[in-house]
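Note that one protein chain of the assembly has been removed; the remaining protein chains are unaltered in position.
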Amino acid sequence: MTVAIVCIAGIGLVAAIALALADKYLAVREDPRIGMVTAVLPGANCGGCGFAGCDGYARALVAGTAPNGACAAGGDACAQACAKILGVEAAATEKRVALVKCCGTRSEAIRVGDYNGICDCNVAAATAGGDKGCRYGCLGYGACANVCPKNAISIHDGLAKVDKRLCIGCGKCVKACPKHLIELVPASATIHVLCNNPDKGPSVRKVCGVGCMGCHMCERLSGGKEAGHFKFDGFLAKVNYSNPPEDAAIVAKCPAKCMIEDPHFESGH
Amino acid sequence: MKPKTTESHLVLSSSPHTHAKSSVSRIMLDVIIALLPTTAMGIWFFGMSAVWTIAVCVSTCIVTEALCRMAMKRESTIGDLSAVLTGLLLALNLPAGLPLWMAVAGSVFAIAIAKQVFGGLGMNPFNPALAARAFMLISFTGPMTTWLKPICRCKCDAAPDVLTMATPLATMKRLFGHDATASATPHFQQAIDSLPSTWDMLVGNMPGCIGEVSAIALAIGAAYLLWRKVITWHIPVSFIATVYVYSLIAGGAPAYMQVLTGGVMIGACFMATDYVTSPITAKGKLIFGFGCGLLCMLIRQFGGYPEGCSFAILIMNAICPLINRWTQPKPFGAK
Amino acid sequence: MILVGAVLVNNFVLSRFLGCCPFLGVSKKTETALGMSGAVVFVMTIASAVTWCLDHWLLAPNNLGYIHTLAFILVIAALVQFIDIAMKRFLPPLHAALGIFLPLITTNCAVLGAAEINCKQGTGFFEAVFFSFSAAIGFGFALVLFSGIREKLAHANPPRCFRGIAMALVTGGLLSLAFMGFSGLVKLPY
Partner (left out) sequence: MKTVKSPFKFKGGVHPDYNKELARESAIERMATPAELVVSMSQHLGAPAKCIVKAGDFVRRGQLIGEKNGFISVCVRASADGQVKAVEKRLGPAGGMADAVILDTTAALPEDLPPVEPLKPLDWKNATREELLKRVEEAGICGMGGAGFPSAVKLNPPPGKRCEYLILNGAECEPYLTADFRVMLERADRIRTGVEIMRKILGMPAVRIAIEANKPEAIAAMEKAFADIEGNVEIVVLPVLYPQGSEKHQIYATVGRVVPEPPALPIDVGCVVENVGTVAAIADAVEKGEPLLERVTTVSGDAVANPKNVLAPSGTKYSDLLAFCGGTKEDAAKVISGGTMMGFAVSSLDIGTTKTTSGLLFLTRKKVFQYSSQACINCGRCLRACPMNLNPAEISKAVESDDIKTAEDAHVMTCIECGACSFGCPAYRTITQYCRRAKNSIRARMAAERAAAQAAKAANP
């Protein structure tokens, strides 16, 4: 029995010494802050920051090659925590979420053709410009939903919809959309214009029942041009998200019915 | 509510806007047609028990496929005839007279485990019929190696009351195997005589699986597939050539016997050529056929089973992704 | 003979079901599978050499055969730690690719299994080392084959409940079924 214990202890001792030596002479020293930063990042590995996963971003942050606050998923709290580890000041960031600026469902927006091919917006758009009459509208083939790391986007009735509660604002969908109609907007904003067509009223009307015609009704009702709640691009109203409107009454008055007041972006009428 | 559309509703699709008249179901139908001669020969030699086995396998496969697709909530794929083909191939690889419940179990295994688990046709890494056969061979070793004698047509019929007998392969293994001591016994000559004649081997008048016995019928089927351009020559030729050359070099039983008996013919022409589980390039196909032939003969010569064809193909199925990886075609103009 | 026997007939993963953890864990990409195979071959060969010496020169003479499992575990764990440190230093890309699975070789029963089998059979030193080497090659062979299939299956569309490990297990089972064909090919004493 004693021999056994001595034996095992001896083996253990030899191994321990060997390992200790190895650790001393062969070890690779890494900046310990990398691990600490990785720990405070959300760990979703969404790639929204532009780096290969959270670990890649942590390395870049420590190396000083990436700006702090690029992690949209972690938001402000995460940036603050990173700043604390790195010993720098963090600029306050506001949580932003994706908004699909189209509400032309199958029953509202005209389809000019019968698309037959891969279910992906980019290829559908490259096939005769897509089957939707409106050249600016959501095709509904789910390119954004496919890239969403949080499955926050779903397709209903030929239209992509973002669930605000799940969205982490990584912005991948913004890049994926061939029609460039997804925008990151402040999560606190509740009133939105769901249209992306800057054409004149009559040509919008020809292709969609709920397209913005640029009538300026929303602007007038929210205090006029001076109030600055809306901006106009051609004949398209856009919410000025640095000064968003607050009176929800204007939504119901929109003659084109392309405005919503909805905390979860569950649009549709 | 009906979607709004314009009056001139045109089809929008990516080029090309025309298509050759080929379809998966047509390919499967061609293989089934090519299997008809050997099926007929199997029924001719093994009688009603063969008919029952075939009927049970095919119908079980179809039902299992339908049920699996329903359970997965996906569209039915009965129409592509692949389930029918799997059932037929499985049946042709079973001995006649096998208890039918075993055939049912095998068919369910083939479709449910070996195919639909992976998502159905095109996704399975192993040939479903062969996987099922291997499963049955291991689970029901006894019944799976009990061979019905071709009914009333066996010339070498020494004892008419015996309904089962060893396959020529097993006899050959006993006679010519590497640890054979039979040559010293007085039964040697008798055993040699019990081997079927070359003609019997060609037409299929010997014990074996329902569909593997008739080399001529299989050759006709293979010729049909080649003519219809369903298969290419690479796998059958390299498979059979490897078996032939190997047995020439290794000695033992005559090389032509090694080719004509057992599952080499059906394996080389119908099982190894299965699209999904064989390499896609010509070079890969040659390697694949060579590997099948080599493994088949290794198992025949040294292994515990008298027949190694299905195992050889299964193992090569497993290597197939790696072969595909190594034999990527070189693009026109690439360095 | 030992090589064929250990690689094909009594393949550690496919017929003895040893070392299933890394078999499922690192078989998603052929490159990592190759790296893992290399690491296992290395660890197993060295480990069997060390454990053989330990068994023959220290434990057996002192009638301590009953604690050999304990002692082996200790030695193997230390060895793997050592390799982990060395690899991080000299082969960082491979280290990054193997990730958690390198330390996990510690708990890879295949390594211990090989040592145990050697010990039980009382084989000579070179035979024991060669057997472990062959077994590791067999492990690597199975791993690479399996990774090839899994790479192909990455493009498959299985039912939701079978995604991932479930499908990998079914595939492993079928692969094992195929390897049954080799049974009896070589008769090993083990």
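By written order: A, B and C. Residues from 1 in each chain.
The rule is simple: a contact is a pair of C-beta atoms (placed from the backbone, for glycine too) under 8 Å apart; a residue touches a chain by one contact, two chains touch by 3 or more.
Note that the structure is a prediction, hence the values are computed from the model and not measured.
Novice: Could you run through the displayed chains and say which ones the absent chain touches?
Specialist: So, spelled out: the chain left out of view touches A, B, C.
Novice: Out of A:Q80, A:N146 or A:N240, which is the one that touches the chain we can't see?
Specialist: From the options A:Q80, A:N146 or A:N240, the contact with the absent chain belongs to A:N146.
Novice: Looking beyond the chains shown, say which of B:I43, B:M72, B:L98 or B:L121 touches the absent one.
Specialist: B:L121
Novice: To test your reading of the contact rule: which positions on subunit B touch the chain that is missing from view?
Specialist: 8, 10-20, 22-24, 26-27, 77, 80, 119-123, 232, 275-276, 278, 280-281, 324, 328-335
Novice: Taking the full complex into account, what residues of subunit C touch the chain not shown?
Specialist: 154-155, 157
Novice: Kindly note down the residues of subunit A that lie in touch with the hidden chain.
Specialist: Within subunit A, the residues touching the omitted chain are 112-113, 116-118, 120, 122-123, 125-131, 135, 146.
Methods note: only the chains that are shown with their structure count from here on.
Novice: Express in whole angstrom the distance between the two chain centres, defined as the mean CA positions of subunit B and subunit C.
Specialist: 33
Novice: Can you check how far apart subunit A and subunit B are, centre to centre, with Cα atoms defining each centre and the answer in Å?
Specialist: A distance of 52 Å separates the two centres.
Novice: As a quick test, compute the distance in whole Å between the mean CA positions of subunit A and subunit C.
Specialist: 44
Novice: Would you please write down the residue numbers of subunit B that are in contact with two or more other chains?
Specialist: none
Novice: Per the contact definition, I'd like the list of subunit C residues that touch subunit A in the complex.
Specialist: Of all residues in subunit C, those touching subunit A are 54, 58-59, 62, 64, 66-67, 70-71, 74-75, 77-78, 81-82, 85-86, 88-89, 92.
Novice: Which residues of subunit A touch subunit C once you look at their complex with the stated criterion?
Specialist: 3-4, 7-8, 11-12, 15-16, 18-19, 22-23, 26-28
Novice: Looking at the complex, which residues from subunit A come into contact with subunit B?
Specialist: 106-118, 123, 126-128, 130-131, 133, 158, 209
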